[in-house]
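Omission of a single protein chain aside, the complex is shown with its protein chains in their original locations.
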Amino acid sequence: MMDLLDLILQPWIFIPLIFPGLTTAFLVLLGIIWAERKIAAKVQMRYGPLYVLKPLGGAIQMIADLLRYLFAEPIIPKDVDKLTFIFAPLILFGLSYLPTIVLPAGPGFTAISSEMSLLILLGLLTLSPVFTMILAWGSNNKFSLIGGLREGYLVTTYEIPLFLSALSMAVLYGTLDITAMVEAQKNVWGIFLNPLAAIVFLVLILISTSKFPFEIAEAESEIVMGPFTEYSGIFYGLVMGASYLKLYVLSLLYALIFLGGWYPLPSFLQNPPFLAGIMVFVKGLVIMFIAIFMRAIYPRYRIDQAIQIGWHKLVPLAILSIFLSLLVVYLGGV
Amino acid sequence: MSEFVETISRSEDGRFLELLIGPQHPASGHMRLVAEVDGDVVVSLRPNLGYVHRSVEKIAEVKKFLQIIPLVERPSLADTTANNLAYVLALERLLGVEPPPRAQYLRTLLAEINRIHSHFYGIGIHGVMIGSSTAFMWAFGDREPLIHLAQELTGARITYSYIIPGGVRRDMPPDFPDKVEKVLRYIERRLEDYDKLYVRNPVVRARLEGVGVLKKEDAIRLGITGPNLRASGVPYDVRKADPYCAYPDIDFNVITREEGDAMARFLVRVGEIRESMKIIRQVLKKMPDGPIFAEKYYKMLPPNLKKYYEETKEVKFPGIFANLRAPAGESVARVEGGRGEVVIYIVSKGGMNPYRFRIVTPSFRNAVLFEHLVRNVRVADIPAIYGSLDYFPPEADR
Partner (left out) sequence: MAVERVFDHLRAIATGAKYLFLKPRLTLMYPDEVEDLPRGYRGMITYNHETCISCSLCAMVCPADAIKMYLPKEVPEGEKRPKRYPGINYTRCIFCGFCVSICPTFSLQHSTIHDVSFYTFEEQIFRPEEFAKGPPKPQYDKEPVKVRVIPDEERGLRYERV
């Protein structure tokens, strides 16, 4: 028994499997969609999901929805490209969750410790949109096609400033290792040292996870459900979950590189890394709440406006944030 | 951008994608929009109307005069009073009855309550079409107090059938002005929040400003009506141009804007909500005492029904209403509804049904704007423009 527990607590098991990996990701997935609906409902003067477990405000609504997705017949239209139609959602979901493995859950508690973990994470993040486009193409539907193309345009828009603003933090801390980046924020959080990068990155989270006001690829009133128009049943559950997983990953990254990770936890509480993990998780949750709260505030931009914001505003700002980092380093560093 | 579009839309065939938006589409309404798109640019858009054609005009020819009242309400469910009122005005002109002043005021009252909630309906649909679920829920939620008021007045939530030849069907309850005032104060307060969260929201402005610009000349040439016309700078309002009911005694402004874009159309509606509240307050203040049912029909009631009417202020129909005959002739009436000018034309040959019945609804006249405005715009502008027209397919199809 003890052995098993020990085994689970090994970082290379714990991280992909428990936190921030599969188990937590799954729970977050259930919780965040419920929270999104609940928050939007509150702003809109209604109740939101309520009747599934009424005493807890319908907290397990998403479990009911999951069951529905599981048992609904996944309809595979006749004219789709079957191979891509079926496998693209699976790979998309898997790839969205994959970046969690390089996230540290506490000081020195990593599954893959690498000098380059930030780069690995960003690299893994870029993979999933490709499959969104593939499944849009495979759906053989005009709305899916337009949605997929929109996704493609957005990828080219957000990827560069996303890299730049993340790398500006790397310049600031002088490392590409996420764990080391957190350690560098022991005294001052990154968001205070380089607020520009923090803001740009937050907006980019919204764009890359297709949250309002950048919910453009799935724009319901324009192109039905964008790339996912033809999907139903569990496949739809997967493609929908994928963007929330991406939000989860990016929010944790945000907590780690901008919000000081497990700091201000005093060092004697950092080991074993439970409290540290909880700290990171809570900070990530805050970012996720901000992202989903935007649904209640904004309508969506047009695709050309979003691209314009990306290239005309975010890219220059991201470049500027690198110079800001250099300035901070020059003035005394961290 | 327009130059760029000009060159590619003339390029070889086959590069355009034909998008069938609707009728099974989240934001098409009961119709199909056939859009030809070139990448993200809409080259042309043809609305395919008639999916909810219900032949109101022909059915009216076999219905008796009173029975047409609920019938004309059906096409425009968010704005039933305008159709009800226009029909009854036309019928009264045929019959030669004049409703008493209090009934005129009550008609105005209901028409304005209805205008506000019809505008909220339009604003809500417009909101969700550009992606703001909050605008949608808020507008539909804030319709509810007004619908509740109308229900207190008439007994039904949407299809009031309140206005009958010779007057209205019942007087307002004694505490009604009080309740109205409360609701109006609530709406006033809420409009400020709309302003902060929606109207001045930079994303909303980015989506609506300069989109779907309707020039003044085009608006007049195409025969556009209602808030869509006024948003292009034409101060035309039937309530001023051809006053009816209590409007001659009421002081109100015609809201216009010069821009003619989607934002202007939206803002004209918001402005009209404010104007309507002004009108409602005046109507309640100036409401004269007296009967609510024309003397001519009142006299036909048997004594016990007369007594009932005096006591409860609820109109009982005289038996003649079941088979009302209108003298031969024709009459026309027009009314400014929430979405624009409603025109009703009746030809009678002296029988129990109209010989010919014609209803021109505002949505029908505004339908032409789909082709006119949605050209060389982005795909995402289709719903933004559609929503700004407050177009209601059943109303156009009739």
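Each chain gets a letter, A and B, in the order it is written, and its residues are counted from 1.
In the analysis below, contacts are C-beta pairs under 8 Å (C-beta built on N, C-alpha and C of every residue); 3 or more make two chains touch, one makes a residue touch a chain.
This structure is a prediction, so every number in the text was calculated from the model and none was measured.
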Which of B:39, B:70 or B:210 contacts the chain that the document leaves out: B:70
Touch with the omitted chain, as defined above, among B:30, B:53 or B:179: B:179
Chain not shown: contacting residue from B:126, B:207 or B:316: B:316
Interface with the unshown chain - residue positions in chain A: 39, 42-47, 293, 296-298
On chain B, residues whose C-beta touches the chain left out of the figure: 63-64, 66-71, 134, 141-142, 144-145, 148-149, 151-152, 154-156, 159, 161, 169-170, 179-180, 182-183, 185-186, 189-190, 193, 196-198, 200-202, 302, 304-305, 308, 314-317, 319, 321-323
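In the analysis below, only the chains that are shown with their structure count from here on.
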CA centroid of chain A to CA centroid of chain B, Å: 45
Chain B-touching residues of chain A, taken from the complex the two chains share: 40, 43-46, 142-143, 145-146, 150, 212-213, 215-216, 219-224, 295-305
Complex interface listing, chain B residues touching chain A: 17-19, 25-27, 37, 40, 127-135, 137-138, 141, 197, 201, 203-204, 206-207, 378-383
